[in-house]
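In this view, the complex is presented without one of its protein chains, the others remaining in place.
Chain naming follows the written order as A and B, and within any one chain the residues start at number 1.
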Amino acid sequence: MGLIEDRFEKNVLTTSVDWVFNWARRSSFWWLQFGLACCAIEMISASMPRYDLSERFGMLYRATPRQADLMIVAGTVTKKMAPIVRTLYDQMADPKWVLSMGSCANVGGPFDTYAVVQGVDQVVPVDVYVPGCPPLPESLYYGILELQNKVIKFDTFAKKAGKSGAEQERDRDRRAAKASLVGTDAVISSASVGFGTPTDNSYTREP
Amino acid sequence: MSMTEAPHTGTLQIEDERQISDTRRELVLNMGPQHPSTHGVLRVVLTLEGETIVSTDPIIGYLHRGVEKIGETRRYSQFTPWTDRTDYVAAPLNNLGYILTVEKLCGIVAPERAQYWRVIMAELSRIASHLVWLGTHALDIGALSMSLYCFRERELILDIFEKFCGARLTTNMMEIGGFSRGIPPGLVEQVESFLQIFPEKQQEYVDLLSANPIWIARTRGVGIIEPDAALDYGLTGACLRGSGINYDIRKAQPYLVYDRMDFDVPLGTHGDVYDRYLVRMEEMRQALRIIRQCLDQVPSDGPLMLNDSNYVIPPHDTVLRTAEDMQRHFVWVIKGFNAPKGEVYVAIEHAKGELGHYIYSDGTANPYRLRIRTPDFVNLQVLPYMAQGSMLADVVALIGTIDIVLGSVDR
Partner (left out) sequence: MSQDSDPNRKDQQTPPEATSAPAEKLTPAADGDPIQPKDDWAAASPASEISTADEPQSYRSRLGLALASDPDVPTVEPAHDQTGVQVIDSALVYTGYWGPLDESMHPAIIAIRNHFPDAIEEVAFFRDEVTVRIRARFLQDVALMLRDQPELAYRVVSDLTAVDMLNLRATPRFDVVIQLLSIRNRQRLRLKVGIDEQQPCPSLTGIYKVTNWLERECYDMFGITFEGHPDLRRMLLPEDWDEGHPLRKDYPIRGFKQYVQPGFENPAPRVRDYRRD
């Protein structure tokens, strides 16, 4: 990949050993096989012969969260499933990342109903949002490359400002990612509401 | 006996070991919602005695999204995207079932050319669904390379869908009254090339699995469904035909142009997993046959969409050029048409069985009640019946052979 030079901060010096760790960590994501709905089929297609996610990117899916460092939440998170998502996230070992794939995992998708959590970021902290319904495998690739950038950024910040500084920067990145999402996915999801629907006045905000 | 509510996380987790009597010990095992072999978020609580299964309790609902409730708040023409998301491996078939129901309610019939293209897309979708089934089923049983082969062929079909309607997976391609956009150039050639390529690829699958002693040992005699039980459990599709009952909606109650097609319906004899595998493989071949006949018979020009009906979107060129049709388009999209009062139930032969849509209309623009009878939900009930007395290692084969997609089970 010839884009490595552009990704480093210009004023940070890294040692060659750190660079190796950095490279290994981002180039061999082991993702938790956690497909919930339609996006799971696109995720599977992304790891199949035409778009070869496993061999080209060094990614491998693991069935158990203990061995995974990336959780790709692909599909709708329902209220019945949300505690399980959280438990799986908690079982993963640090450092861990979450990639929210698809409209349903970003903002709840076209399902603004009683049973659906409006976005997996209400349950786990999300680093990268990949919009689409379902996103093409190429979109998922773009999301994973962005995630690799974030891994590099996290490591370089950890050297500069320590682990807590890196965590704060990561938190800011998450907020920024969510803010930039409002223009894309929310519009797509809200446009599917339709017109002239009966107003639901009995929906209350959370206490 | 009551099921303990231990945290259901991870894959296999031992919940409870009970000693019922001095001679009998039962183990309750939770095959949790996150499991590599459950085809989605299905939870099965198994009660085992050693390695033998005493009872199973499938727990679903982890993907319940309230699609039927959404149907009551949308116009008839707006609801099609949600039908894609119920059975997401065979989206055009879902679209077709819903659109045929709305058309029957409104009392309209699509033009003949549109019906032929609907059949072509439906059969391609059937092949795509069976490829996903075969890939994941074989993956669960252990033939890892089968999943790679099947998804490679599925990409060819998804290319055809993308050319036709713009989307690979959630296609939203069927419309009330036909197709409002034309057939893109080059599509017929692409479908023809798929028909050339696929038979030899399917021969690869057959060479890999059908006479494979490991495959036969794992699937023969496993999960036998007696014909009477199949009818009692309301099974449809390959689960029913694998037990020898000849019922295919395309033959028994034909819709679209299936009565002009010459195809066979494969039937199994033993009702085990191997027979259902053979039935679905043969269904793929018959689907190719149907597509071949459709391509031969389809008129190369002619209307793809009804004209002059209140229930159908006005044609795009006149919408952009005339004021009257632009008004009609606006009213059709925003206000919707008032469907006739009444109720209809239309069932089509989905890849997994009988997909039925029941619409109760009260004369307004939204359905009063929209019910989607999915084949997976009904077919999954037979899992406890099949699993009783079988071994723990067979459970993944049994789940795979029913061919479930959890979006369709939970809606």
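Everything that follows uses one rule, which is that contacts are C-beta pairs under 8 Å (C-beta built on N, C-alpha and C of every residue); 3 or more make two chains touch, one makes a residue touch a chain.
All values derive from a computational prediction rather than experimental measurement.
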Handout entry: Touch criterion as defined above, residue of B:Pro36, B:Pro111, B:Gly221 or B:Gly244 at the omitted chain
Key = B:Pro111
Handout entry: Hidden partner chain, touching residue among B:Leu158, B:Ala287, B:Ala347 or B:Ala387
Key = B:Ala347
Handout entry: In chain B, positions touching the absent partner
Key = 60-61, 64, 66, 68-70, 72-73, 103-105, 107-112, 229, 231-234, 236, 245, 247, 251-255, 259-260, 262, 297, 299, 302-303, 306-310, 328, 331, 335, 337-345, 347, 354, 356, 358, 360, 362-363, 368-369, 371, 373, 377-378, 380-381, 410-411
Practice task
With the missing chain put back, which residues of chain A would touch it? List them for me.
Solution key: 79-80, 82-83, 86, 107-108, 112-115, 117-119, 121-126, 174-175, 178, 181-182, 185-186, 189-190, 199-206
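By definition in this document, only the chains that are shown with their structure count from here on.
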Handout entry: Rounded Å distance, chain A centre to chain B centre (Cα mean)
Key = 29
Exercise for the section: Please name which positions on chain B make contact with chain A in the complex. Expected result: 7-11, 32-36, 40-41, 61-67, 69-70, 73-75, 78, 81-82, 84-85, 88-89, 132, 147-148, 151-152, 154-155, 158, 168-170, 334-336, 365, 406-407
Completion exercise
Within their complex, chain A touches chain B through residues 33-38, 40-42, 44-45, 48-50, 63-65, 75-76, 78, 80-81, 84, 87-88, 91, 110-111, 113-116, 133-134, 136, 192, 194-198
